[in-house]
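As you look at this complex, bear in mind that one protein chain is not there, while each of the others sits in place.
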Amino acid sequence: MSKRIDWKALGSILSPLKNVQFLARPAITESLEPRVAAPNYRGFHLNAWDECIGCSTCQKVCDNAAITMVKVPELPNDPVKGVRNLRPAIDYGRCCWCALCVDICPTASISLSREYVHTCFEEEIDSYFMLPREQGMHGKDYGKGWAKSEDADMVDLHRQPMEEVAPEDRVDNFEEIVAGFTRQQAILEASRCVQCGMCHDSCPTHMHAPEYIRAIWQDDVEEAVRQMYRSNPFSHVCGRVCTHRCETACSIGRRGEPIAIRWLKRYAMDAVPHERIREIVAEQKPQFISGRSIGIIGAGPAGLTAAFDLARQGHSVTVYEALAEAGGMTRYGIPYYRLPPEALDNDVDVIVSMGVEIRYNTRVGSDITMEELQRQHDAVLLAIGLQMGRSTRIPGSDHARVFRAVDLLRMAGAGEDFETPRQAIVIGGGNVAMDIARTLARLQKQHYHEVKITVLAMEREADFLADPVEIREAREEGIHIIDARGPREVMVENDELTGLKTWRVKAIFDEQGRFAPT
Amino acid sequence: MMKNLENIPVEQRRRTNPLAHVFDEFMAFCQSRSLFMLHYCTGCGAVELPPVMTSRFDGERLGISPMVSPRQADVLLVTGYVSVKTLKRVILTYEQMPAPKYVVGICSCTVNGGMYWQSYATAKKLSDYMPVDIYIAGCMPRPEAVISGMRDLMEKIRTGKADSWKDYFRNYDHYLGQQQRLFGPKWQTPTDIIGEAEHYGLITKNTRGEHTRLLEEHQKRLEPLEMRL
Amino acid sequence: MSKELARWMDDLLQEIDTLKFERKNERRVRVDVDSKSVHSLLELLRGRASFVHLSAISCVDWIDEGQFELVYHIWSYEMNTLVSVHTRISRDSCSYISVYDIFPNCAFYERDIHEMYGMYFEGSPCMDKFILTEWDGPPPMRKDFDSEAWVNEHFDWQDYHPDWLQELETQGGGIAIHPEEQRFSRRNKE
């Protein structure tokens, strides 16, 4: 067979009779019934309802606006766990079967089936609007076609690495451990967000996390700060020590590492100069003055947040604080390596700049009476917090060298001298226990150049209450952690502590779910 | 939809022949087995029609074959999006087709705008402008899906349920109103729908209305062309 | 040979003060030039430097600057180089001179730009409407024409109400987020 045909070399006039030889060949015609489609065919949608969390990311990526989010009341709706009772419904009058919804689904619940035949008469046009479930459009199982694969996944499951001070460098001082994001890192981290808003719903103060993450991605940190101050005046503090329930709820965290929302908040707050933050927040100053005055007792986070919000509404607010500095437990209950006092000072300064007056060293009851307050103000808010520590109430726990967590932290925070012990046991496996252990470790390192701390947790290692990060960092700092052990008795000899008797913990809660370790 | 049962004319001709129903069924069967579909590729779905009609999927074994002229066609396939410019021609083509006629809406675009829902140039809902018998889902539907759709249509014709074309006559005012909304008040086609409706005995109170009155104001009758050689 | 030619051309174009020359890679050159000089430059390139193929004319609407940008993409079969000649025209005057005498195949592109942007080309063989013969709105490709608003004004959407939706509604559920709301709000609303 030649590659070129010379038209002058005319073929035979009979050559079309070639057709005749096809009489003997088997027919290539397919049967009338639909064939089975290819293994990764892009047919009608399937959605595994157990895996779907109603984050509506599919709706955002859909280029044809074919996806409607429908509320299904029977399904769980728990923003704290990151689950909504919304499910996507597909409009096949819009869909183009591009499968972008499959590739971007954070939970990998959506896939396309190998089913492709759907016809309907005019009066049945409603069947074009479908709520996909595990089985196909017509209740029959044709098998999964295009589904999530590693190749096609469009969700970035990995966090930007965060720089930390090495354990040996950090254990002898109270400098902040986490370096914070650089601008580049923050933009990249923010770009992972799919704007599902689970964080907003799960946050106790409903911070506008999707908005400020978006603003950080757009490299507009001032807008990010503006968004944060819509609902939370303690953004410096929360950017460092928040329990970040948002990150637990984050839909990216379903299959990968959640967005580092807390660190992004911190990045934005650190990136804007303090003066500028004050200006941005000043935009929220009220246009009118209500003429009412409100007294708030306690300059802790609750009192100051209330003061901030009330001041924004045009009331004149006075806060009475018994101690010399504002901040309450955030100042005295959190070690400096996690929350430097300057950050707190900045937050308080912003609140004061909104016109809130704070009267320090004014203890209600001794310096000023409640009646006076009620006379001076239209309303009085008590925001005194929980400042009493809890005890284990085991024998010997009333010894002078047995401390309660809150008291110890306050003493350490205030710089009081309580004779740093050479050896210490911390009872408990939560974040506070880790705070104590790591604070003591730093003090020991400063005083005695060695760390001798044992943490006694009742939970087994797998279900520790503290953040995994905290536990890892504590171990790196030389703290010994024993799991599944409960305190039994503090051993005292001649008024000196000699040790602690412990028992093995089998279960922490009894059958009714009450706290009753055995 | 405008399928109001009251609008169906009560006046029925009395049929005395005992074999009339048998004959009707036979007619319906024959109609369903011999469909000429109009060869008009209105949109991208048309690219799956050649495979349907040729060797591999062989639509002709169903008795479906392409027809180039609307005057002899039974089925109008609207294959995908219809731009406004095409829609005028499609409506005209539809009106020229002899009854009974069937419309098949293929692809997403004929149902709710499809990919081009934001586009200023395409019509969104085909059923606003003409009655549709059957929709085939897909963007674009595979030849097998088209064949399934055509088989469903044949079944509908055979059982005598495919009478959406009557809807166009019964509710002409509604369809014309939608057309006027898109094309402007001066929109007209040279076909005489009301006359045809009278012919088929399908005049209802929704056939005429404010839109047809508007049409009558503007309508220019077709004049025969002068032929000179 | 063609390498040398390309170097000559680069040197030559860099000599001219009124145009900004930028070589993007081996086969792509960008030239920014004042709208008065476009024709002489194109004529020079076609006549003296073998740029005979006009690949396309693109128009960009820079609405914030009040300008249209015209880009002439021309290709030389001998040099294997594509020169993009950029020029800006005021959005208000909205008229320019055709390059029909230099590149006869510009007619389609100029006609297209005319109907999509409303820019008139003097000397182009046909400025009649072509694609949008039955369109009486504003030139649709201009940035100030909002296609979606126009669509919502002229068309209805399907109003689906299937059984499963009715069932959910009786249970207190139903449609929560319409696609249009999600698409453009991005949680901006409270």
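By letter and in written order, the chains are A, B and C; residue numbering begins at 1 in each of them.
Methods note: a contact is a pair of C-beta atoms (placed from the backbone, for glycine too) under 8 Å apart; a residue touches a chain by one contact, two chains touch by 3 or more.
Keep in mind that, in the parts below, contacts and distances are computed from a predicted model.
Visitor: Just by its UniProt name, which of "NADH-quinone oxidoreductase subunit D", "Hydrogenase expression/formation protein HypE", "Peptide ABC transporter ATP-binding protein" or "Phosphoribosylformylglycinamidine synthase subunit PurS" is the chain not shown in this complex?
Guide: Of "NADH-quinone oxidoreductase subunit D", "Hydrogenase expression/formation protein HypE", "Peptide ABC transporter ATP-binding protein" or "Phosphoribosylformylglycinamidine synthase subunit PurS", the absent chain's UniProt record names it "NADH-quinone oxidoreductase subunit D".
Visitor: Which of the chains on display does the removed chain touch in the whole complex?
Guide: Taking every chain of the complex into account, the missing one touches A, B, C.
Visitor: Which one touches the absent chain: C:L44, C:L82 or C:M127?
Guide: Looking across C:L44, C:L82 or C:M127, the contact with the absent chain belongs to C:L82.
Visitor: Using the definition of touch stated at the top, determine which of C:A6, C:L54 or C:A176 touches the missing chain.
Guide: Checking each option in C:A6, C:L54 or C:A176, the one touching the absent chain turns out to be C:L54.
Visitor: Among A:I53, A:L75, A:A99 or A:V117, which one touches the chain that has been omitted from the display?
Guide: Residue touching the absent chain, from the options given: A:A99.
Visitor: Which chain B residues would touch the chain omitted from the figure, given the whole complex?
Guide: Against the missing chain, chain B presents residues 38-44, 46-48, 50-51, 54-56, 68, 70, 81, 83, 85-86, 88-89, 92-93, 115-116, 118-122, 139-140, 142, 183-184, 186-190, 222-223, 225-226, 228-229.
Visitor: Need a quick check: the contact residues on chain A for the chain that isn't drawn.
Guide: 1, 3-5, 7, 10-13, 15-16, 18-19, 28, 37-42, 57, 60-64, 96-100, 103-104, 112, 145-146, 149, 151-152, 154-156, 188, 190-195, 214, 217-218
Visitor: Going by the touch rule given at the top, which residues of chain C touch the chain that is not shown?
Guide: Residues of chain C in touch with the missing chain: 27-28, 52-56, 58-61, 71, 73, 75, 77, 80, 82, 84, 103-105, 107-109, 112, 116, 130-134, 140-141, 143, 145, 147-148.
Assume only the chains that are shown with their structure count from here on.
Visitor: How many angstrom lie between the CA centroids of chain B and chain C, rounded to a whole number?
Guide: Here chain B and chain C have centroids separated by 38 Å.
Visitor: For chain A and chain C, let me know how many angstrom lie between their CA-based centres, rounded off.
Guide: Each chain reduced to its C-alpha mean, chain A and chain C end up 44 Å apart.
Visitor: Which residues of chain B are in contact with two or more other chains?
Guide: As it turns out, chain B has residues touching two or more other chains at 111-113, 117.
Visitor: Two-or-more-chain contact residues of chain A, please, as numbers and ranges.
Guide: Answer for chain A, listing residues that touch two or more other chains: 65, 91, 93-94, 125, 128.
Visitor: Along chain A, where are the residues that touch chain C in the complex?
Guide: 56, 59-60, 62, 65-74, 85-86, 89, 91, 93-94, 125-131, 195, 197, 200, 208, 210-211, 214
Visitor: Within the complex, which stretch of chain C touches chain A?
Guide: Answer in residue numbers: 158, 160-165, 168, 171-180, 182-183, 186-188.
Visitor: Under the definition above, what is the set of chain C residues touching chain B in their complex?
Guide: Those residues of chain C that touch chain B are 132-137, 140, 145, 147-148, 150-151, 154-158.
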